[in-house]
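Only one protein chain is missing from this complex, and each of the others stays in its spot.
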Amino acid sequence: MTNYGQTRRRASETVDRLARRLETVSPRVRRGLSVLALFGLWWALVRFGVAGFAFFVSPAETVVAVASHLVGEPVADGGTIYRHAAYTAGRVAVGVSLAVAVAVPMGLLIGTSRRWERFVYPGLEFLRPIPPIAWVPLVLVIFPTVRMGVVFVVFLGAFFPTLVNTIRGVQAVDAEYRRAAESLGASNRQVLTRVMVPSALPAILTGVTIGVGLGWITVIAAEMITGEYGLGHVIFQAYRLVDVESVVVGMIAIGALGAASTALISAAADRATPWLSESPGVTR
Amino acid sequence: MGRDWAGPAGSLLGLLALWWLLGATVTPGLPTPPVVAAAFADVVGDPSFQSSAVTSVVRVYVPFALAAMLAVPIGLLAGWYEPVADLTLPALELLRPIPPIAWIPAVILLIPGTEPGIMFITFLGAFFPILLNALEGGRGIDREYAKAARSLGADTVSTFRHVGVPAALPSITTGLYVGMGLAWLNLVAAEMLAGGSGLGYHTWSAYTGGSYPHIVVGMLSIAALGALSTVTVGRLDRWLLPWRVSSTHP
Partner (left out) sequence: MSSHEETSTTDSRGRVTVEGLSKTYGTGDGRVVAVDDLDLEIEPGEFVTVLGPSGCGKSTLLDCIAGHVEPTTGQVTVDGEPVSGPDPSRGVVFQENRLFPWKTVRENVAFGPTVRGRSTDRVEPLLERMGLSGFADSYPNELSGGMAQRAELARLLANEPAIMLMDEPFSGLDVMTKQRMQVELLSAWRKTDATALFVTHDVEEAILLGDRVVVMTARPGTVKTVVDVPLDRPRDHGSRTSEAVTQLKEHLLASIHDEADVEFATREPPASDRTMSEPSSDSEPRGDAVGRDGHEVGAATQYTGEGDR
């Protein structure tokens, strides 16, 4: 056997040995170790003042801070964390709703009509590569209020994933289903509403879920850049004041809410498509 | 059968017309196409603009490569072999919901120097999509192939190398494609907030400085470079996946 073959053999044996040892530990313990390692590392970095961590908060301090803000202690610029969260969440809700209201019908049209696909879609494709955040300065110039501008940017963030997924979902509908419906006497509109939309629904909902995720990160960035009240603003203000504690609390709040909103939409999407046992692949 | 030029051309013209119209009437703040074109011509030969572009590109590609080098093996192994998932994913899943952008203040406070800080944000932006897709790729591998390899005499390492990796490649390339897009997205935000240089910063300072046409120049440059990058990564599958007759990405 070649040298490579021998090293590989030995490597495999080592891996197999390691694997067997790993398998003796229960999954729960393994997962616990993972979380423990993360917090342990964090604690150690702060404790031993590695690099900038000397000024950072420890896990314990963070827990205390989170708890105190949850009971209503105001954050950096006044207002409880709940108030800021409400602003942010509100913008996401409005922006995403608008995006869905525009993107889904447009996607349906583009997906079913050759003409729309030829003459409308390329223009949109041209705009798509512009990251939503990059629109912020322009939006500040155009829109009368900053608040409207932020919502518009969120709208943009959610619009494109929803649009793209709707188009794909509709185009992927098996032509056979359409023909079957037509030969059973369905009108064009009925074919659309009763066959195409339900068939494309999983893809559409996937797009909305992605849109929510993107909308969420867009809103944070927009708030940080423009200074509008909200969780993004909380973090940025905290940074300005070198209030490290609040920065971390803000990060955790953003992460938690973002995860919650995605989970909510996912759950709603699963409810809406009970005929699926597992969700289809994600397209972006 | 020739490509349809009328469609895209018509669409773009329509877009330009709409843009021009808006700029001339409803939203006077919006610079019109010719103004933007002039600004672009003005700045494209300018070395400082060019170096902004280069700065941004470097800030995307280097962290992207690093993210790929980490996320692909971790994700693939985690999807392939559950104990690895148990040891790595819980910690990562706790960090994942925090958008890279939200890390920016913490990063500025913790990491000395602008470049490493911004690159860390871009790294985060690319890391998680690549990880997730590699994970999905590892999980989706038909275990029958591994069985076949074992019955042919392959040991653990060989099975992983000859079955695990190739079988997961399609998902991995999708992850790279998505990761590149998100890297750009996060870079722009990071540069606007803390860049000091780069196209994002250029666009923001065009706003604060009042030269509005340059805002649009910045936006479009970012878009162009971003699109170029994602398309390049998207074409990787042709090279990495020769056994596939058709590509699966957009």
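A and B label the chains in the order they appear, each numbered from 1.
Going forward, contacts are C-beta pairs under 8 Å (C-beta built on N, C-alpha and C of every residue); 3 or more make two chains touch, one makes a residue touch a chain.
No experiment lies behind these values; they were computed from the predicted model shown.
Trainee: Looking at B:L77, B:I104, B:A134 or B:V163, which makes contact with the chain not pictured?
Mentor: Result: among the candidates, B:V163 touches the missing chain.
Trainee: Decide which residue listed in B:D86, B:E136 or B:D155 touches the omitted chain of the complex.
Mentor: B:D155
Trainee: When the complex is taken as a whole, what residues of subunit B touch the one chain not shown?
Mentor: 144-145, 147-155, 158, 162-163, 166-167, 169, 241-243, 245
One rule holds for everything that comes next: only the chains that are shown with their structure count from here on.
Trainee: When the centre of a chain is set as the mean of its C-alpha atoms, what distance in Å lies between subunit A and subunit B?
Mentor: 15
Trainee: In their complex, what parts of subunit A are in touch with subunit B?
Mentor: 8-9, 11-13, 15-16, 19, 22-23, 25, 27, 30-35, 37-38, 51-53, 55-56, 117-123, 126-127, 129-138, 140-142, 164, 216-217, 220-221, 224-225, 232, 235-236, 238-239, 242, 244, 247-248, 250-252, 254-256, 258-259, 262, 283-284
Trainee: Considering the complex alone, what residue numbers of subunit B touch subunit A?
Mentor: Going through subunit B, the ones touching subunit A are 4, 6-8, 10-12, 14-15, 27, 29-30, 81-83, 86-91, 94-95, 97-106, 108-112, 155-158, 177-178, 181, 184-185, 188-189, 192-193, 200, 203-204, 206-207, 212, 215-216, 218-220, 222-224, 226-227, 230, 250.
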